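Removed: one protein chain of the complex. Kept in place: all other protein chains.
Per-chain residue numbering starts at 1, and chain names A, B and C are given in the order in which the chains are listed.
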Amino acid sequence: MAASEPYNEEVRALFENPFHAGDLQGVYPETLTADVSESEHGARLVLYAGIDDGKIAEIRFRAFACPHLVAAAEVVCREAEGGKLSELPTIKANELMERLSVPVGKTGRMLLIEDAVEKLHAQSGCAG
Amino acid sequence: MAASEPYNEEVRALFENPFHAGDLQGVYPETLTADVSESEHGARLVLYAGIDDGKIAEIRFRAFACPHLVAAAEVVCREAEGGKLSELPTIKANELMERLSVPVGKTGRMLLIEDAVEKLHAQSGCAG
Amino acid sequence: MSQDLVYLDYAATTPIDLRVVEAMQECLTGDGAFANPASIHIAGRRAAAIVDSAREQLAELLDARPERLIWTSGATESDNLAIRGAATARAHRGKHLITMPTEHKAVADTFRALAREGFEVTWLSPDDNGLLSTELLADAIRDETQLVSVMHVNNETGVIQDICAIGELCRSRGVLFHTDAAQSVGKLEVDLRNLPVDLLSLTAHKFYGPQGIGALYIADRPQCSVLPIMFGGAQEKRLRPGTLPVHLIVGAGVAASLAGDEREVDLAHVAALRDRLWAGIAAIPGLTRNGREADCYPGILNVSVAGVEGESLLLGMEPVCVASGSACNSTSGEPSYVLRSLGRSDADAQSAVRFSFGKLTTEDDIDTAIERYRRSVEHCRSMSPVT
Partner (left out) sequence: MSQDLVYLDYAATTPIDLRVVEAMQECLTGDGAFANPASIHIAGRRAAAIVDSAREQLAELLDARPERLIWTSGATESDNLAIRGAATARAHRGKHLITMPTEHKAVADTFRALAREGFEVTWLSPDDNGLLSTELLADAIRDETQLVSVMHVNNETGVIQDICAIGELCRSRGVLFHTDAAQSVGKLEVDLRNLPVDLLSLTAHKFYGPQGIGALYIADRPQCSVLPIMFGGAQEKRLRPGTLPVHLIVGAGVAASLAGDEREVDLAHVAALRDRLWAGIAAIPGLTRNGREADCYPGILNVSVAGVEGESLLLGMEPVCVASGSACNSTSGEPSYVLRSLGRSDADAQSAVRFSFGKLTTEDDIDTAIERYRRSVEHCRSMSPVT
């Protein structure tokens, strides 16, 4: 049986207004891209980050994904933008899942968030 | 599933007013009794006939029986009374069953009618 | 309820409570409430929420957790699913099963079918009062025994089995215990937090809910595995496929909730009616009561009367509607096994009349029934050769 309400308020709001969906608007000293995907459901998430002085000046995402993953990507972007790239890895999929009431069946898909962030991080040269 | 209406009008009327149920009221030169029964459903039918000059002056029945058999017994009594004992055997169970819309499942029980009449007949000494 | 009928066959099916009808009506015509609860769109989710809350209402009546209840089409299906499902799930451990010949056909015939398929079934007869002796049961349980099925309230006589003692015995011996509670749920207390029952069948139309909806309770114990008997979808924990009938489930939920609120009052009401009825007919010569008062659910009074043919007796009672033995046997004409096991002769058993009544039954109904019964017995006796 379907859960009575599959999307919580926050997921709906984020999904309807994914301000960070799309391409980078500015031009930055450094631009990073993390493109990750998952074969089972064909989900794909791409993060684009404009980096200036170790900071994430602008971050955008594109997703071929369910509303939960879209919402999670938007959360990550909202929280990351303006912050330090080095602080990004603290974002954990399980925390996001709790906040967004994501069904456990989607755990595999939601790990794409961690993967993408890690990829950005690795590219920045500050990993480890 | 139950047949929508198990008893036709005539069965209901006969069952409600079995004028011939009970004991003989008169005293006759000859009194015959036919007592027949059927083991499967425990049905039993007794015919009592007061015979005078070869005629059935009075006939009564007693029955431990379903409404169809009761009705059939009443029909037989109504038709037999006043008639000749020798004409009785023309009453056939299958004709009664049709007239009274008796379900075929009750055929065995309804044959008691024929048996009882036959027994009366045999006792009167005019059988064969 | 009726102008021309006196309906005293509540054990076959009860009239539906008008508050239940109203809730069903709302669901049928409500906005999206009719949808398939398995659909993920808004309408489907509304329907699913309605189904969930009905499940909670039923769970509350039984003091069970909602997720332990599986919706079915009625107690017949619940019985089939519980018994065949548990027997086949545990067949690798052993193929011995125990039940009673006084069970409802939905139970007895399922065991008969399993017996034809290679299971061994022990049929334990009740004592003279219709009760199962736990000593008899204890002796019958063997290492290979996997399932015991004993009904809560008998549908013909109202005899109440001690399912608590039976369940405890089963649990102590590692055997699953199923009970057909079609005649007790909503009428007597059935508290699954305290009862050691593994599987329990029920049906809504026996407690003022709609026909066509029932449930199977499956205890949350690792032993309680059940295999499906029908296939075709993920509904009801993959145990029972098919689109959930939302309005029926709503009806069952409301009926359960009303039963919880009104059970005590109803019970006192039927007990008073039963006493009135008994007082009105007890003096009829040759009358026997089938089932001791102390052992019986008071909404059923079953009596036999010597020397009277059952079918004629019933016709003579019209327009009072009563059953001769179980409604399910009514068209077969066989004398009731349940009554014979109480020591009744075939002749007595076939004259048995089951009066069963409930919350809509009035004292007037009972008085009419008394009058008609007396009259019909007299009428039949006046024709009877057995004096």
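Please note the rule applied: contacts are C-beta pairs under 8 Å (C-beta built on N, C-alpha and C of every residue); 3 or more make two chains touch, one makes a residue touch a chain.
It should be emphasised that the depicted structure is a prediction, and the values quoted were computed from it without experimental measurement.
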item: Selected from C:R112, C:R173 or C:K237 as touching the chain missing from the view; value: C:R112
item: Full-complex contact with the absent chain, from C:Q57, C:N80, C:T102 or C:T145; value: C:N80
item: Chain B residues touching the omitted chain (full complex); value: 1-6
item: Chain not shown, touching residues in chain A; value: 1-2, 7, 12, 15, 18, 21-22, 35, 41-46, 61-67, 70, 105
item: Residues of chain C (touch criterion as defined above) contacting the omitted chain; value: 1-5, 7, 9, 12-13, 15-16, 18, 21, 24-25, 28-29, 31-32, 34-36, 38-44, 73-77, 79-80, 104-110, 112-113, 203, 205, 210-213, 229-234, 241-248, 314, 318-324, 327-328, 330-332
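Keep this in mind: only the chains that are shown with their structure count from here on.
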item: Gap in Å, rounded to a whole number, between the CA centres of chain B and chain A; value: 93
item: Centroid distance [mean C-alpha coordinates] between chain C and chain A, Å; value: 56
item: Distance from the mean Cα position of chain C to that of chain B, given in whole angstrom; value: 41
item: Per-residue multi-chain contacts in chain C, two or more chains; value: none
item: Touching two or more other chains - residue numbers and ranges from chain B; value: none
